[in-house]
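Note that one protein chain of the assembly has been removed; the remaining protein chains are unaltered in position.
Presenting chain A:
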């Protein structure tokens, strides 16, 4: 009976594994196709049938992207703005999350509901307001202009609040008895006790900011100020679209994020799990 049961479980496991593998192939194939195509000659790319491997592998599109475009500036812009967004988002969310979780002040509950409610508002709805505001401030085509509207990430605040809520209150009370100020309680007790979540949220925020397209696309018109996601739309000329060239640029754009993901895989998965229950 036990054997039959084990066999049934194994069959179920095998079916799930097959489904997962098929789903993974479906999901990963476009990435494979994009990478392979970036090594093909342009006329190979537009052939009507599927070729899983380049007939004449070439690096010329990469060479073009690296030498004939401003990809260096775009990298710098992306790194600077993504880092700026990450540092500012994480540090401000940390403070807000701590205040809402640990401090008692008038309006705390209203503030919390406002943050939760801000979830319901998609960024796209605000984008015209953001554009007008940033334009009036004269910040179009600047790093600050790219960064500022991207600092709204309620999910980071919510994750921090949840983590701070879970810290047993005795730690806070012990620190209060130890004459610690709020800033010291936060910096010496709460942050070190939650390093894992800070690292995870930083990585995920960095990836969000690096991948951002819509706002940087609107906020920047000068080629040298573009981030890499916007910059790759510029890899075409008057004679039309060159798919292989654009795909090579896209691979270069995605490379740092892919690398970051590989290096911090566990933390990223943790952060996605943390925010999965709340992220809209």
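Operating definition for what follows: a residue touches a chain if its C-beta (ideal position, glycine included) is under 8 Å from a C-beta of that chain, and two chains touch if they have at least 3 such contacts; residues count from 1.
Just so it is clear, contacts and distances are computed from a predicted model.
From the set "Sterol desaturase family protein", "sn-glycerol-3-phosphate ABC transporter ATP-binding protein UgpC", "histidine kinase" or "Bacillithiol biosynthesis deacetylase BshB2", the protein name that UniProt assigns to the chain left out of the figure is "sn-glycerol-3-phosphate ABC transporter ATP-binding protein UgpC".
Contact with the chain that does not appear here is found for just one residue of A:152, A:180 or A:257, A:180.
Contact between chain A and the absent chain runs through residues 168, 170-171, 173-181, 184, 188-189, 192-193, 195.
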